[in-house]
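What follows is a single structure, and I will ask about it in a moment.
Excluded from the complex is one protein chain; the other protein chains are retained at their positions.
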Amino acid sequence: MDRRRQGKRSLPLLPLASAVGIAAAYGLTFFYAPLEAQEGFLQKIFYLHVPLAIVTLCGFVFGGVLAGLYLKTGNPRYDLRSYVAIHISQVFGVCVLITGSIWAKGSWGHWWIWNEPTLDAFLIIMLLYCTYQPLRFAIEDRDRQARYAAVFAITAGVFVPLSMVVVRLAPQYVHPRVLSSTNNLPAPMGLTFVVALVAIALLYLSLWRFEVGVKGLRFELKRLRAQRLEAEQEEAEEAEVMVS
Amino acid sequence: MSATLPQAKAKDRLEEPRGPGTLSAAAALLSVELKLEGRTTELVPGMVLFVLSAFVVFHFALNRGALEGDLAAGVLCVALLFGALLAVNRLFVRELEQGGFEALLLAPVPPAALFLAKTAALFIYLCLLELVGIPAYALLLLARNPVGVLGGVVGVLALTNLGIAVLGGLVSALTVRSRARELLAPLLFLPLLLPLLIGAASALSPLLAGHAPTIGRWLASTGGKWLTVLGLYDLIFGLIASALFDFLLED
Partner (left out) sequence: MPPAVELAGVSRLFGERAVLRRVSFTVDSGQTLAILGPNGAGKTTLLKVVAGLLGPSQGRATVLGAQLPKERAQLRGRVGFVGHEPLLYRDLTPRENLALQCRLHDLGRERVEEVLEAVGATRFADRPVKELSRGMVQRVAVGRAVVACPPLLLLDEPQANLDPRAREWLEPLVGKESGRTRLLTSHDPEGALREADLVLGLRSGSPVFLLQADAVGRRELEELYR
């Protein structure tokens, strides 16, 4: 009871912080960060696209870690948290692919080009995670579903960093473009980028927290309802026996 | 009328039976798997036929008689990958249908032994596949004679086979019980294998090029790099998969 009350108190804090963060980040993007020499205004999509990508990938790994905790402790709460983490990352991931496309179209004229190793690895990762829901929901028994989903989440979570590394080594990517060279950014761009990254991360966490809360509640409700139904059924059976 | 069963000549049965070690159990399961494959020949002939047909299809689809370099490496890897898929789809079906999983859960054997056995079996099947497939490839599609660089090719394929076997075993176990097994297994398998594909194709392409370097030079440059990458990838997923397999076994 206490924890739930505590949760309620901290719950508004997280979304508030992310709202402030988002406002700050995109305020900075539009009014503070200087225009990039080559690409101009379009380059500002960088402050949305890259933080989204980083948070998405971290989210997948986070989902894997939570799945590991589920396998270790058997507590179904971790399974729920893992599912939500992956689910939200999938949504963010789609946004990454869309913003990446827009950027590509704007600066190169094509909706998709195979010259950015990070994005290409990202595509592979998204394809892998497309199988998460079909795999999971094909299994009816809840305990087995959670276990299999956890095995997948851990395997895929390990795959994320590995694939990023291997794809980068591939010989076709000799000259990566601006996206991956985040090291040598001038100070104002760097600051904007960091603020954007923090804001997106906060957004992810508040969405995650929120969805875990809602789903957890629905879960509890279903469980209590099932319990009540069983108790009623038993009473009915007992009454029957006494009569006969 | 009936014979009595003498007490089993083993350790004190009331204590926890100290079963065979993982390796010994895996060896027993592997020999059963190979014996069964020999008797029913479900997998290997299908894989070989498929890969040979794939080569023919590529010949017509690409409208080329002879491949070399990047293209040669890519086509070979893709054909082998799809051949492997056939096996992955069916790797654990016998255990599912004939109660192999339950029998194993009742025995004092760590479940990882089954994973080891199946992975080793898949590795062997892939090697058999390549024993036929590489000569066929050289005959049908390759521009140059690969005999000179065979050592390098074998090395790359050995490590790739290992990775395919490990990930194939894991994916197969994950999908064997689901109704949509034939659909899920490829969807799960192919992305996980892409880094291996990149590694194998990148390592093989200089070897299959018109003017291939010597093995020594190749090892010192791309070959060595990619062999290391493949090896590490295999190792990491090998460890993870054998640890996670326990959780897939019970119902």
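Structural remarks
So that you can tell them apart, the chains are marked A and B in the order they are listed, and the count of residues begins at 1 in each.
The definition used in the following text is that contacts are C-beta pairs under 8 Å (C-beta built on N, C-alpha and C of every residue); 3 or more make two chains touch, one makes a residue touch a chain.
For clarity, every value in this text was computed on a predicted model and none was experimentally measured.
The chain omitted from view is touched by exactly one of B:36, B:93 or B:236, namely B:36. Only one of B:49, B:103 or B:131 touches the chain withheld from this view, namely B:103. Take chain B: the residues that touch the chain left off the picture are 1-10, 13-14, 16-20, 24-25, 28-29, 32, 35-36, 39-40, 94, 98-100, 102-109, 250-251.
Panel shows chain A; residues 140-143, 226, 230, 237 of it touch the chain omitted from the view.
What we mean here is this: only the chains that are shown with their structure count from here on.
Listed in rising order, the residues of chain B touching chain A in the complex are 170, 174-175, 177-180, 183-184, 187-188, 190-192, 194-195, 198-199, 202, 222, 225, 229, 233, 236-237, 240-241, 244, 247-248, 251. For chain A in complex with chain B, the residues that touch the partner chain are 71, 124-125, 127-128, 130-131, 134-135, 138-139, 141, 144, 147-148, 150-152, 154-155, 158-159, 162-163, 166-167, 169-171.
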